[in-house]
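Take a look at the following structure, please.
Apart from one protein chain that is not included, each protein chain of the complex appears where it belongs.
Order of writing sets the labels: A and B. Residues in every chain begin at 1.
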Amino acid sequence: MQSQLPFYPEQASNFAPQVDALMLFITAICVFFAAAITVVIVIFFFKFHRKQPNAVGIAFHGDSRLEAAWIIVPLILAMAMFGWGAVVYVDYRHTPQDTLDVYVIAKQWMWKAQQPNGIKEINELHVPVGRNVRLVLASEDVIHDFFVPAFRVKMDVVPGHYNTMWFRPTKPGRYHFFCSQYCGTNHALMAGWVTVMEPTDYAAWLSGSSGGNANPVVAGEKLFAEKACITCHVPDGTGRSPSLNGVYGAQVLLADGSTVTADDAYIRESILQPNAKIVARYLPLMPSFQGQLTEEQIFALTAYIKSLQSQPIPAKGAGIAPPTGNK
Amino acid sequence: MSNTPPAPDNELPDTHYLNATYGSGIRSWLLTTDHKRIALLYLASVTVFFFIGGVLATMIRIHLLTPTGALVTPETYNKLFTMHGVAMIFFFLIPSIPAVLGNFLIPLMIGAKDLAFPKVNLLSWYIYILGGSFVLYSFGTGGLDTGWTFYTPLSSVYSNSAVTPAVIGIFINGFSSILTGLNFIVTIHTMRAPGMTWFRLPLFAWAHYATSLVMILGTPVVAITLLLVGLERIFHLGFFNPALGGDPILFQHLFWFYSHPAVYIMILPAMGVVSEIIPTFARKPIFGYAFIAGSSIAIAVIGFLVWAHHMFVTGESTYAALTFSFLSYLVAIPSAVKVFNWTSTLYKGSISWDPPMIYALGFIGLFVIGGLTGLFLACLGLDIHIHDTYFVVAHFHYIMVGGAVMGYVGGLHFWWPKITGRLYPESLSRAAAVVLFIGFNLTFFPQFILGYLGMPRRYHTYPPEFQVLNVLSTAGASILALGYLLPMLYLTWSMRYGKVAGQNPWPATGLEWKTDSPPPTENFHVTPEVTWEPYDYQNRPDLGLAAGAKPLAPAHGDD
Partner (left out) sequence: MHRTGDLYGQFQTLEQQKETATLGMWIFLVTEVLFFGGLFLTYTINRSAFSTAFGIGSNTLDITLGGGNTVVLIMSSLTMAMAVWSAQVGKKKLVGIFLIATLGLGTVFLGVKAIEYKQKFDHHLVPGRGFDMKYHPTHPMPGDDPKELALEKKEVEEAFAHDPDINAHAQLYFSLYFGMTGLHALHMIVGAGLLIWLIRGSFRGRFTPQYNNPVEIVGLYWHFVDIVWIYLFPLLYLIDRHR
C-alpha cells in the first residue's frame, strides 16, 4: 500500500504493514486520550471560571474507584500495546532458516555489502523481492546502525560482535537506507540505496555485474590453505583438530559437556579466540588470528566453511555432537 | 500561626533575605548559607547555561533549514547538538527546579529555618560551577562531538574533540546533584515543623523527595561510568573498546542506568509544581492527594528498571527486550494517574486564569503528548522503526521542554511574588505562555512525522523530501524563542518596577505564603505549628475568601 499522505514511507517489506498497523493502533488510543483530556480540561476551564473574586471551589478529596478505573484501563491498553509490539519484535529477532545471506560491513563513513556469490557493493544493496534476506552486520570501528525506513527495520552494528537482521522485501523499487547510530563527522552521509528487484532481474544482476569479484567461497578456500588452517583441520578427521565438514549450523560438543550451535558468531569466535570454547576430546592448540584477518577475510572463511556443509562428515574426527533424537 | 503582623500589602517588608543585615555585598552572596540566596545563585547560573544551550539550538535549527545545511561544517554541527544536549541536560534541566525552586521553597513549605545542611548546600553550588567550568573549557577548546550520550568506542577512542575535560566536568557536577538530593531527603525527614505530618506535606515536597531518591541512587553510577571513559581515553584502557577486548554495550548499560532515571529527575519536580498550581488556582484541594504522592515514588522506583529500552536494537537478548518494554509500559501508568487527578481537580473548581495556571495547563497539554508518544517508543515492534529518528527527538523535547521547562517557568511565575516581593504584568505573561505553547508545538510536532518518515537524528544533512517539515520546525523555533525571551524581560523588569505583591497575592494555602514576601532570612518569625490539611480552602479563614457552597458529601464516601 503506497502512502497517499506524506506521513509514512512506502511499505516495501513484510514488516512494514505490521509496523504501520501497530502505529495506527497506538495512535488511535493516544488520540482518543489526548482529545478526551483536552476536551475535558477546556470545558472545565471555561465552565468553572471563577464567578466572584472570593469564591472557592468545591472540595472532592478523591475517589478510590475512579483511581482504580484509571489505573486498570490504561494498564490493559498498555498490555495490549506491549503484546502486539512484542509479537512483531519476536518475529523480527527470530531469523527464518532459508535466508539469502548478505554480509554487511560498516565503517566510518561507508557501507560495504557482500552478496552470496561474492559481488561487493558500496553504499548499495541489491536484493530480490519475495525472498527472506538476512544481513550479517559487522563494524570495523564504532557503532553504526543499518536502517531502511521503507522496510521499517533497523539494527545496530556493534564492533566486536555480529548482529543479524532479516526482512522480506515485498515491492520492487529503490529505497533509502541510513546509518542511524551517530558515528562521527559524516554520520549523515553514510547512507545509500536498497534496490529491490524481481528475482530474474536479481539473478541477471548477480551474474552480469562487472568486476568479477571473487566468490567468497573461493577466496575463503584460498585463505584456509594460506593461513595453514588445513594442516590441522584435515577434512577426513585425521588431523589434530576437528574436520569442518558439515559443522556449519550443526551442534558442536564442547569439552565441558555443553553443546553450542556452530553459527557465524561461533566460527568468528573460534578464529579470534580459539580457546574460548574447546571441542570435546581435542586439545587447545589453535593459535588466535586476532589482528591478522580483516572482517572480510573472516566472512570469506565463514563462507568457505559453510560450503563444507554438504561434505561427508568423518565418523571419527568431527566435533559434532551425536544426535539426541531431536535436532 | 505567626504572631508578627505581615507587612502591609502595598509595601515590601523592611528587612528580608535580600537586604538582610549581614549586607548585600558580593561576599555575603558568595559565602551565603541561606537557602534562598543559594537558590538565586542557581537561578543565575542555570539561566546562563539555558542561554548557551538555546543559542546552540538556534544554530541547529537555522542550519537545518536547507537539506545540505549551509550554516556550519559537519564537524561543527556535530559539536552543536552534542554541546546543546550536555549544557541543557546536565547544567540546566537537572538542577533547574530542584536547585532553584526546591532550594528556595522546601524549608519554607515545611516550616523550617533552612535546609538540614546549609553549608553543604553552598558547596553544591560551587561544585556545579566547577563542573560547569570544566565543560565550558571543553566547549571553548575544540568542543565536543560525541553526542551527549558518549557512546563508546566513538567517545573513548575515535573522537578528536575535548572529551576528557567534558567528562571530568560532568563527573564533578554529579556531586552537586547528589548533595542536593541528600540535603532534601534529610530535610524532609527531620526538619518538618510541628504538625507537618508526611500526609500534610505539599505535593511539591513529595515530588522533590522522589526526585532526590533518584538523584542519590543514580548519579554515582554515571559518575563512575564517565570517569572510566575519561581514563580509557587518557590511558588507552579497554573497558569499552572492542579492539582491546572491551564491550561497548557495557558502557550503554552503565550509562543508561543513570540517564533514564535522570529524565525522571527532570520531570518529577515539574509535576510537583503543577500539583501546587492547580489546586491554588482552582481554589480546592487536589483530587487524589495520596495517589499523586504515591505515583511520584512509583515513578522513581520503576524508573530505575527500564533503562535498556534505549537498547532495543543493539542486539540485546529478546528476553531482555521484552522485560524492559513491559516495565516501560508500567512506568507510564503513574504519570497517567497524575494527569487524571489534575484534570479531576478542575471539576467544580473556582478557576482563575492567572499566568501560573496557563503555564500549568500548557504543561499538561504538552506532557500528555510527550508521554503518550513514549508509548510508541516502548512498543518493541515500533521501536525498530522509530528508534534513533526524529520521533525520539520530538518525544523527549515534548517532555523536557514542553514539560519540565514549562513547569519551571510556570513555577517561577507562581512563586515570583514570594521570591522577589513583586508581581509582573499579567496580560503579557499570559500571552507569553500562549506564545510558548504555540511555538513549541510548531517546532516539535513536525518532528514526529519526520521521524516516522525515516529521518534519523543527529544528521547535519538530509534528503530533500524532508525539507518542508524541517522548515516548519525552524519557523516554530523562532516563535518558541520569543516565548522564552518575553519572561526573561518582564520578570527582570518586575524586580524593580513590579507591583508589590504582599504576603499571599493569589492566595495559596502553603506554609510559604504565611510569611513575608520576600521572606526574612530565618523564614518565619515564630516557628509555625500546622493544624490544617493541604490545599484546604474551605477551612482557612485567614485567606480572606468566602467559604463557598457547603461541600458536597464526598462522592463515594471516602477521601
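We take it that contacts are C-beta pairs under 8 Å (C-beta built on N, C-alpha and C of every residue); 3 or more make two chains touch, one makes a residue touch a chain.
Everything numeric here is computed off the predicted structure, so don't read it as measured data.
Asks: Considering the whole complex, which of B:Val48, B:Leu250, B:Leu482 or B:Met495 touches the chain not shown?
Replies: In the full complex, the listed residue that touches the missing chain is B:Leu250.
Asks: Would you indicate which residue among B:Ala223, B:Ala298, B:Ile399 or B:Val530 is in contact with the undisplayed chain?
Replies: Candidates B:Ala223, B:Ala298, B:Ile399 or B:Val530; residue touching the omitted chain: B:Ala223.
Asks: From the list B:Ala20, B:Val46, B:Ala87 or B:Ala112, pick the residue that touches the absent chain.
Replies: Here the residue in touch with the unshown chain is B:Ala112.
Asks: Using the touch rule from the top, list residues of chain A that touch the missing partner.
Replies: Touch with the absent chain occurs at residues 273, 275, 284, 287-288, 290.
Asks: Residues on chain B that touch the omitted chain in the whole complex?
Replies: Within chain B, the residues that touch the unshown chain are 33, 107, 112-118, 178, 182, 185-186, 189-191, 216-221, 223-225, 228, 231, 235-239, 244-247, 250, 254, 522, 527.
Note that in this section only the chains that are shown with their structure count from here on.
Asks: Where the CA atoms of chain A average out and where those of chain B average out, how many Å apart are those spots?
Replies: Spacing between the chain centres: roughly 37 Å.
Asks: If we count contacts the way the header does, which residues on chain B are in touch with chain A in the complex?
Replies: 74-75, 78, 145, 147, 151, 153-154, 157-159, 242-243, 246-249, 282-285, 287-291, 312-315, 318, 321-322, 325-326, 329-330, 332-333, 336-337, 339-341, 343-344, 346-353, 361, 364-365, 368-369, 372-373, 375-376, 378-385, 387-389, 449, 452-454, 456-463, 465, 536-538, 544-549, 551-552, 554-556, 558-559
Asks: For chain A, which residues count as touching chain B in their complex?
Replies: Checking each residue of chain A against chain B gives 6-9, 15, 18-19, 22-23, 26-27, 29-30, 33-34, 37-38, 40-41, 44-45, 48-52, 54-67, 70-71, 74-75, 78-79, 81-82, 84-90, 92-94, 108, 141-143, 145, 147, 149-150, 152-156, 158-161, 163, 176, 178-189.
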